[in-house]
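Attaching a single structure in structure tokens format; questions to follow.
Note that one protein chain is taken out, while the other chains of the complex remain in position.
Now for chain A:
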Amino acid sequence: MTMHFLLLFSRQGKLRLQKWFTPIPEREKKKIVRDMTTMVLGRKPRSCNFLHWKDLKIVYKKYASLYFCCGLDAEENELLALEVLHRYVELLDKYFGNVCELDIIFNFEKAYFILDEFLLGGEVQETSKQVVSRSIEASDMLQEVSERPRSR
């Protein structure tokens, strides 16, 4: 699933996470974020989850108060993209326990770490939920250890 970008934003259009898999200048990133939020938030409630924007396919899904939006190449399988987004939400849910938007706001770096165990370079790197969760746990443990002050 060659993703160009993955964005999470709230109903009010506030960005909660942005992952870019292709090198894009800062100004253009801002423009893309603006365009995506406008387009997706403007969709009627029971529309289909696929859009066209420039030469990309945009797949989005609303989970509670958060919109998950990704940009794909034109030949990608949109239905699979929906599954990818869903898998990410499941991983977040498992990690935070009944995840909600506040979890992602206050622990944004964790959200990134989880994403980085699931996707790499815009592609799915691990298809097993358990393996991803275990990797995150192990990394967190390592972080905890390294944070402890070294005994002098």
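Definition applied: contacts are C-beta pairs under 8 Å (C-beta built on N, C-alpha and C of every residue); 3 or more make two chains touch, one makes a residue touch a chain; residues count from 1.
Convention: contacts and distances are computed from a predicted model.
Asker: Leaving aside the chains on screen, match the unshown one to its UniProt name from "Presenilin", "Protein transport protein SEC23", "AP-1 complex subunit gamma" or "Phosphatidylinositol-glycan biosynthesis class f protein".
Answerer: Answer from the UniProt record of the missing subunit chain: "AP-1 complex subunit gamma".
Asker: In the complete complex, which positions of chain A touch the hidden chain?
Answerer: 1, 15-18, 20-21, 23-25, 30, 44, 46-51, 77-80, 82-84, 86-87, 105-106, 108-109, 112-113, 116-117, 120-121, 123-131, 135, 138-139, 142-143, 145-147, 149
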